[in-house]
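Coming up: chain A.
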Amino acid sequence: MTMLLDRADYVLAIILFLIGLYALVAKSNLIKKIIGLNIMETAVFIFIITGGLARDGSPPLVTQDTTSPYHDPVSQTIVLVGIVVAVSVTALALSLVTRIHAEHGTIEADELRGGR
Partner candidate 1 sequence: MSEWPGQLLVSVLALPVTGAALCLPLHRISDRVATAWTLLVTTVTCAGAFMVSVRVSHVGPFSHHLGGWLAPWGIELRADQFGALVGLAAPVFALVVFYGVRYSRHAVEAARRGPYDALLLINLGGLLGFSFTGDLFNLFVFMELFSLSAYALVAYGKQKVAAAASFRYLVMGAFSSLLVLFSIGLLYQLTGTLNMADMAYRLADGVPHRPVVLAFGALALGFMTKAAVFPLHLWLPDAHAAAPSPVSAILSGLVVKMGIVGLIRTYDIFQGAGGVDLPTFNMGLSTLGAIAIVFGAVLALIQDDIKLMLAYSTVSNIGYIAVGLGLFNESGLTGASIHIFNHAVIKAALFLALGALTFRTGYRTVSDLRGIGRRMPITVGALSVAVISVVGVPPTAGFVTKWYLAVGAVAAARPLLAATLVFSALVMLIYYLRIVNAFYFRPAVHEEVERAVDPPLDMLAPVVLLSGASLALGLIAQVPIGIALPGVMRLLGGG
Partner candidate 2 sequence: MPVEVWDIRPALAPMVSFVCALLVFIGGSRAGWRRFWSMSAALLKFIIVASMLPGTVGGVAYTFRFAEFAPGIGIGFRADALGMAFATVSSLLWVVATVYSIGYMKGERSLGRFFGFFALCVSATVALALAENLLTLFIFYEVLTISAYPLVVHDETPEALRAGRTYFTYTLTGGGVILLGIAMTYVVSDGVLAFGHNGIVPPDTTPAVLAILFVMLTLGFGVKAAIMPLHGWLPRAMVAPTPVSALLHAVAVVKAGAFGVVRTVHDVFGVELLRQTWLPDALAYLAAFTIIAASVMALLQDNLKRRLAYSTVSQLSYVLLGIALLNPWAAVAAVVHIANQAVQKVTMFFAAGAIQRTTGKTNISEMSGIGRRMPATMGAFGVAALGFTGMPLLAGFISKWHMSVGGFDSGMWWVALVMAASALLNAAYWFPMLYLAFFKPVSEEPTLGEARPSLLYPTLVCAVLVILLGLVSDLPGMPLSIARTAVAQAFGM
Partner candidate 3 sequence: MSVHSNSLLSPALWAVLLPLAAACLSLLYGRLPRRGRFLLLGTAPVASALFAAILVRGVLAGSSHEIRLVRLMPDVYLSLRVDAAGALFGLSVAVLWSFIFVFSVGYLRDDRYAGRYHTFSMLCLAGLMGVAYAGDLITFLAFYELFSIMSYALIVHEGTSSAIAAARKYIVYIAAGGSLLVMGGALAFSASGAADFAAGGVLGPGTPPTTATGAALLLIAGFGVKAALFPLHGWVADAHPAAPAPFSAALSGVMVAAGTFGIVRVVYEVVGARWLAVLAIDRGLAAVAAFTAISAAVVAIKQDDLKRRLAYSTVSQMAYITLGASLLAPGPLTGALVHITNHASMKGCLFLCAGLLARNAGITRVSQMGGIARRFPVTMAAFTLSALALIGIPPLAGFVSKWVLGYGMLDAGAGGYLVVLLGGAALAAVYLLPVVRIAYLGEPSEEREGSLAPARPGNEAAPSMLAPIVALTAITALLGIAAFADGSALSLARLAAESLAGSR
């Protein structure tokens, strides 16, 4: 159990990931699916960021006075780009949902599948 405790951050990320996945798969409303997707994305970002943080370290602004270890800049870059990607995907998804709603009048995946 102690192993899990000091890796609480990872555990949290995994739980969030699973919640998002559940929403994506089980919910039939398209918007809820997108929300689920976003939760999963945040979970992965948390996983990467916390992996890169140094224990009581400081942000990677190199100024002579700080002695403690820095947080890892590369992880943060990855997440930065990841966030932009997430935003783009969500933007496109929402526009698709808008169009589906305009055309089919419903955004429930089950009805959509039926009304091929």
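Definition applied: contacts are C-beta pairs under 8 Å (C-beta built on N, C-alpha and C of every residue); 3 or more make two chains touch, one makes a residue touch a chain; residues count from 1.
How were these candidates chosen? In short, all candidates are chains of the complex that A comes from, given by their letters.
A quick note: this is a predicted structure, and the numbers were derived from the prediction, not measured.
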item	value
In-complex contact of chain A, chosen from 1, 2 or 3	1
Complex interface listing, chain A residues touching candidate 1	17, 24, 30, 33, 37, 40-41, 44, 47-48, 51-52, 74-75, 78, 81-82, 85, 88-89, 92-93, 96-97, 99-100, 103-104, 112-113, 115-116
